[in-house]
Structure formats: structure tokens, C-alpha cells
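Apart from one protein chain that is not included, each protein chain of the complex appears where it belongs.
So, subunit A:
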Amino acid sequence: MADTLAGATPDAAPEVPEYPMPRDLRCPLAPPPALEPLRDEQPIAKVRIWNGSTPWLITRHADQRALLTDPRVSNDDHEPDFPHVNAHRAAIAPHTPKLITNTDAPEHTRLRRSVNAPFLVKRIEAMRPAIQKTVDDLIDTMLAGPNPADLLTALALPLPSLVIADLLGVPYKDHGFFQENSNRALDSSLTAEEASAASRALGQYMDTLFREKLDNPGDDVLSEMAGRVKAGEMAHQEAVNMGVAMLIAGHETTATMISLGTLALLQHPDQLALLRESDDPKFIAGAVEELLRYLSIVHSGLRRVAKEDIEIGGQVIREGDGILFDLHAANWDPQAFPESERLDLSRPARQHNAFGYGPHQCLGQNLARLELQVVYGTLYKRVPTLSLAAPIEQLPFNHTGTTYGVKCLPVRW
């Protein structure tokens, strides 16, 4: 109380910036400009989010890595002050069961290990020939069709949708339904009602499908989870929720990396030429890492809450405080990546945070890498004359999804 009285006038309080921050529309691939001075001068700063609360924003690469592996930093979104992404997520959080996305060790470790088998490095690598064939076929179809074409609908979206549908055992013929509802569930420009309706529709769809897999298992991830449910290792609802999470997470992100990655390369013809002329799998894999770093498409900030007081960088994050991690800021941190604003496919970029860091680091990262390696290693060789069919200023960027991308990418060849 005494503090409040002594604390002079309330408007003497330092300005707290709003988060997320706007981009400079003239540099649509760069992170919001206001992140740079924050990272330089106030790497652990308070920001204001949609509900008026003021969580901490972490912008440096090293600080993010320290905190994201700190057991005092929690992903429990049932905590009252958890800094939710939007009103929809805040509204559903109390009713959401325990998932890999909202639990901490040891519960998280158990859940995550129960869904990990399909994402083993060896099992993913074994998918390479099938993914190469899918990419070749999609490019053949595009080249046989009208020129110009939309790269998003010709390749970027169908590839990850086909792959995740096949992996999970979801009929691809339903892709219109699951693409549309996944986008709506993640779109912060919609009302909480609309977004909830989309998640519910996906949940019901998955529940029906999962019941079929319990009766008639096939060779796919849903059937594998059905086996675990029958063996009593996993709850029915857990499996259904996992199925939805993988379906949502599995296609929009990868699709965005294909379309935005191509856009970035078309803006950097010297780098595109390196990729087109390289047959070295190591170089192509490195190029994928650099594009993940440079674009950092998950732009709404990872969300956590402190379970105890944490001292870091001369600040004290109090128990119960929300914490946000801006991945683009960390991936453009010059201390981690010199000349970070340059797209340089030859740089070592593997330590980027584009898939997050810590125990929640992306479950699908090895699959996403494989899809991107095949696309970046094939598309520009097969279509060496690929170019944009509209000025970059006219492209419809999506600022309100969990990932930042374009709603279409007109290309010609």
C-alpha cells in the first residue's frame, strides 16, 4: 500500500510495449523492427498482451535456451496467469485435458514418449522415397496445368497434408475439412466462439475416426495409438487429442515454410542459385536450417509461466509471471548468428530456435525437415525459371495465424 502511495503518478510508469508487434510492411520477411532495440537494451522486458496483462518477453537466443530448459518454467496453461495467445485459448484452457502441449515433466515426458515412435529419425528417413515421389508428382501436375499457378495450392499445402494424412491414417479426401478447420482453430482474428467451433469439429471428426481404428487397425499412427489405448497405456481422449494436435500442427507450418521459403529464395537469387546447383545433401539440409532460422514462421511467441521466482539477466521473474519467447528475435540475435539479417545458406544455422527449445521442442521437426529438404532440393532444379507472378507488395500476408505466411503465392515459369 505504502508503495502505491509513494509511487508518484501512475502515468510516470515506463511505457510497456504491446505484443505481438507490427511488422514493417516494406520488409515483410523481417521480424517486427521494435524487437531489435528490446533485444539490445532490455532483453528481458515486460510487454502488454491482448487481455491487458504484462508478461515478460525474452528476446535473446541464450536467455531463451536457458529458460526453456529450466524446470521452473512451466507449460501448464491451467495456471491462472498463464499468458494465453488469445481469448479462445484462454476460454478453452480450463476444459482442456492434459496434453503434451500443456504439461511439464514427468507427465509431459510420459505423454511425449507414448507418441514418439512414429517420429524416430530412422522411421522418418525411411519415408524419403515416398515423399520424393509425391513431390515429383505434384510438380508434374503443376507444370502440366495453367501458368502462372498458385504454389500454395499446387504444392505447399497438398504435400504436408498428404504426408500427415498418410502417417496418421486420416483419409486425404477430407483434406478440405481438416485444412479449413485447422486454420480457423489457430486464427486469432476470429471470435473465441468461431475458433472453438472449429476445434470441436476436428475433435468430433478425430473421435469417429479413432473408433474405427480401434475396430479395424491399419498401418498408421492412429492405429498405433489405438493399440496403446487397448493396452491401457494411454487414455482414449488423450489419443484423440494427440491426433488432432498432429493434424493441426502437421500441415500449416510445413506449407508455410515451402511457400515463404520459396518467396525468400526468389528475393535472393544468388542464394537460390547455390541451392539449384547443389547436389550435396549436407548443403541442402543446411539450407533448410537457415531458412527455418531466417523466417522463424512461428511468430506469436511461445507461452510459459514461472512456477518459482527466477533470477536472470539482472531481473527477477516472479512465481506466477507469464513468460513469452519471441523466436524470430532469438534467431536474429547477432550474438548467436553474426549478420543475422542476411540469408546465408552456407552458414551453420542448426542451433536456431525455430522449432522451439527444451522438452516441448517440435515433435514433428524431423518430418518437417525431410519434407523441406525434398522440396528445396527438387523444385528449383525441376523449375529453374520459377519466378513470382505478382509484385511482393501485393501478396496477401497472414498476420493473424500462429504461423506467419502468405495466403497464396502466384508463380510462373
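Simple rule for what comes next: contacts are C-beta pairs under 8 Å (C-beta built on N, C-alpha and C of every residue); 3 or more make two chains touch, one makes a residue touch a chain; residues count from 1.
Keep this in mind: contacts and distances are computed from a predicted model.
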item	value
Name under which UniProt lists the unshown chain, selected from "Xanthine dehydrogenase family protein subunit M", "Branched-chain amino acid transport ATP-binding protein LivF", "Ion-translocating oxidoreductase complex subunit D" or "Ferredoxin"	"Ferredoxin"
Candidates A:S53, A:T101, A:N366 or A:T400 - the one touching the absent chain	A:N366
Hidden partner chain, touching residue among A:T69, A:S189 or A:S346	A:T69
Which of A:V16, A:V121 or A:A273 contacts the chain that the document leaves out	A:V121
Per the touch definition above, residue among A:Q204, A:Q335 or A:Q351 touching the missing chain	A:Q351
Touch list for subunit A against the chain that is not drawn	69, 105-106, 108-109, 112-114, 116-117, 119-122, 350-351, 356-359, 361, 365-366
